[in-house]
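Inspection log for the structure reproduced underneath, given as structure tokens.
Note that one protein chain is taken out, while the other chains of the complex remain in position.
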Amino acid sequence: MAEYVRNLWYMAGWEAEVADGGWLARRLLDRPWLIYRTSDGDYAMIADRCPHRFAPLSRGRRDGDTIVCGYHGLGFDATGACKHSPFGKTLPDSVRVATLPVVARYGALWFWPGDTAQADPAHIPDFAFMADTSEHVPGHMMMNANYELIADNLMDLSHVEFLHVESFGVSGELFTGKHSVKQDADGAIWNKWDMTNIRPQQWIVDQVGEGVNVDSELHMRWHAPAAMALRIGNVRAGDSSKTPVVPPMLNPHILTPETQTATHYFFTHGHGDFAAELARRVFEEEDHPMLEAVQASMGDTDFWEARPLILESDAGAIRARRRLMQLRKAEAA
Amino acid sequence: MAEYVRNLWYMAGWEAEVADGGWLARRLLDRPWLIYRTSDGDYAMIADRCPHRFAPLSRGRRDGDTIVCGYHGLGFDATGACKHSPFGKTLPDSVRVATLPVVARYGALWFWPGDTAQADPAHIPDFAFMADTSEHVPGHMMMNANYELIADNLMDLSHVEFLHVESFGVSGELFTGKHSVKQDADGAIWNKWDMTNIRPQQWIVDQVGEGVNVDSELHMRWHAPAAMALRIGNVRAGDSSKTPVVPPMLNPHILTPETQTATHYFFTHGHGDFAAELARRVFEEEDHPMLEAVQASMGDTDFWEARPLILESDAGAIRARRRLMQLRKAEAA
Partner (left out) sequence: MAEYVRNLWYMAGWEAEVADGGWLARRLLDRPWLIYRTSDGDYAMIADRCPHRFAPLSRGRRDGDTIVCGYHGLGFDATGACKHSPFGKTLPDSVRVATLPVVARYGALWFWPGDTAQADPAHIPDFAFMADTSEHVPGHMMMNANYELIADNLMDLSHVEFLHVESFGVSGELFTGKHSVKQDADGAIWNKWDMTNIRPQQWIVDQVGEGVNVDSELHMRWHAPAAMALRIGNVRAGDSSKTPVVPPMLNPHILTPETQTATHYFFTHGHGDFAAELARRVFEEEDHPMLEAVQASMGDTDFWEARPLILESDAGAIRARRRLMQLRKAEAA
């Protein structure tokens, strides 16, 4: 399996997942971590493994900003330092647990598993839109599939016409339009589908009525390692003023490896039962089993060793895979 | 584990397992396959794995004789050719999935995983008897054991006196007779037990009454890799006319590896609840747990490396193992 790229911001979870006075314990990039909010309001991220007998610290308790191991009572603070030895002895400064930089932004927590000196929050990709909790209910799902296989799914939306044909009520015209892939100077990749004068998706028909054709755009923006934002826009066909016929939708699809074959999938959906049910159906019933079947089908085989057929619709997915390969190569050097 | 012998017909399943307008998806010899009946009435067997993103084609749908992938819509026909690319582009002829020769015979489907040029249906072993659906209800069971361990079981029927003593009501005289093992010119092995003047098995006593002794035969015929037919015959002791006291029974016991440690076991039983229940008891309650316990006991150890004690009653089983070793050696050369 391919190495993780380390000098990047990864999403660890939602702020809402960190219990008040508690923590979020989560395996990320093959290691167990514990994230908590300290009394100064900042977040801390420390290894969830005591250096004494390797007990998960998340089996212990908080004592202020110190996490006390539930096995023999060693306590570690937000800097990873051992601040509490149960039997009165002071332990050497070298006794500590690993920490990682972690930053809260847009309602999400971002961590940097690489060289700490390079951990500039300015490089966290822009997901400002998802901070609007009136529009976004955060979601989290585990998929037993490699994160790049899931990114392939998201970077080739043509699968919507097959895998999601019933849930989304798509018309078959979705991918008749123009497909373009562009890479920004900062490495972000835009994977755009623009359709002209098509019958809209069923959920739009439900709102604007039958017989109205639209110009439609599906724009996916990708940031390494696998943080994506999808914008869906629709205007009346030929409307040069570009007035939306339904409010444009903007949603995050952010992937973080738990391991090489299991992935945290962070998403949002709108408020209300309908939106929650649609998200559940699309993610849990359609994408989830297909992606796990793909992973099972591949087993331990490396993606390129399996000699996949590359289609034109893969252009965005392959561009993203190449970008990760470049970053991997740069870090190995 | 030993290589599979490839230039042989293996049973893939029963024709009755292929749903009308659908398919049978099954893992055979470590790979996933999809078998379906085309509009011309023939069967097709294609790899159950799309070459694009490795989705199982069995998660898709049929469009006539084309199997359309449920992920991105590529369609493959019975020859393995890609006949449908969703975005209008013609794909090169090299885009295809693997196929195997598959033939329907005797109500079963037989496939040839080796050199296609040698796949002559004349070499399918003779199981004509099981085509008679008035006598045979087809059955299929998975066992988590290597197929040669299960063949050992069938080629050494002495186990009936211990493992099946209650279900079959055997008398202890079953193996007092003559045991012979012979190999035909074509490699078929006959493993014959002939008993003279014995108390019959309980199910025969139930039909002919107490006090009648029989001359009894248990003849197992084996074909590589592990297709067996068992004939049970009983005549009144000393009856030189060989008139059966109960109708002779002829049953298939055909094994196909799913993997090295999991096997498809194809069998038949008679109509009616009694026959179904007896089969269930013998296979599911007696053979099944024993064979899985044997496999668990051996773990990954090769059979010969485990230095098994060889008994005289093993003669047929060992002959079959040797025949497979010869075939393996010939294919490796």
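Per-chain residue numbering starts at 1, and chain names A and B are given in the order in which the chains are listed.
Here is the rule we use: a contact is a pair of C-beta atoms (placed from the backbone, for glycine too) under 8 Å apart; a residue touches a chain by one contact, two chains touch by 3 or more.
Treat the numbers as computed from the prediction; the structure is a model and nothing was measured.
Engineer: Per the definition of touch given earlier, which of A:Arg6, A:His72 or A:Arg281 contacts the omitted chain?
Structural biologist: Only one of A:Arg6, A:His72 or A:Arg281 touches the chain omitted from view, namely A:His72.
Engineer: Hey, which of B:Asp48, B:Asp152 or B:Glu258 is the one touching the hidden chain?
Structural biologist: B:Asp152
Engineer: Could you tell me which of B:Cys69, B:Cys82, B:Ile124 or B:Leu163 touches the chain that is not displayed?
Structural biologist: B:Leu163
Engineer: Contacts of chain A with the missing chain: which residues?
Structural biologist: Interface residues of chain A facing the absent chain: 32, 49, 51-56, 59-60, 68-74, 85-87, 89, 91, 95.
Engineer: List the chain B residues touching the unshown chain?
Structural biologist: Listed in rising order, the touching residues are 149, 152, 156, 158-159, 161-163, 175, 289-290, 293-294, 297-298, 306-309, 311-314.
Simple rule for what comes next: only the chains that are shown with their structure count from here on.
Engineer: Return the distance between the CA-based centres of chain A and chain B, expressed in whole Å.
Structural biologist: For chain A versus chain B, the centre distance works out to 47 Å.
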